[in-house]
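To start, the structure itself, in structure tokens.
Every protein chain except one is present and positioned as in the full complex.
On to chain A.
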Amino acid sequence: MVENLENINPKLYKKLDEREITTEEKDENIVDEFDAREVFDLIRNINDPEHPLTLEELNVVEQSLIKVDNKKNTVDVKFTPTIPHCSMATLIGLSIRVQLLRTLPARFKVTVEISPGTHVSEASLNKQLADKERVAAAIENSMLLGLLNQCLMPKN
């Protein structure tokens, strides 16, 4: 946790209810395709690097900004930094990417981008997050990996 918070008083948002399991989903004979809600459930509880709050509570991630295409094997996630010059945006984007890399089947191509118009360095951050070589090097860096795992650690 950092001492000087960039965004001292972030706005809080109401959490979604737990997902209701339908009878179809309980039926083992029906194939459940991945959907936006399922991907959202994988990333909603990621911790913000600065605040003791989740990305969902800060509205950094929203179900409506997630697109899943099962046929094309693509998952596109847009996230919204709490403030337009947030210096934590790369770390947040990276934590979303790493969480999805760890939890989704390998067939999925994951794209994580800033919601258009919500960050001053949007283009360069998107380019960095899309560069899998730099992402791979980043998660081999033990200091960064420590920070990431803190974000990804579920709270009790």
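Simple rule for what comes next: contacts are C-beta pairs under 8 Å (C-beta built on N, C-alpha and C of every residue); 3 or more make two chains touch, one makes a residue touch a chain; residues count from 1.
To be clear about the criterion, contacts and distances are computed from a predicted model.
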| item | value |
| --- | --- |
| Omitted chain (choose from "Galactosylgalactosylxylosylprotein 3-beta-glucuronosyltransferase", "Light-independent protochlorophyllide reductase subunit B", "Probable cytosolic iron-sulfur protein assembly protein Ciao1" or "CD180 antigen") - UniProt protein name | "Probable cytosolic iron-sulfur protein assembly protein Ciao1" |
| Selected from A:8, A:21, A:106 or A:143 as touching the chain missing from the view | A:106 |
| Residue numbers in chain A that touch the chain omitted from display | 106-107, 109, 127, 130-134, 136-137, 140 |
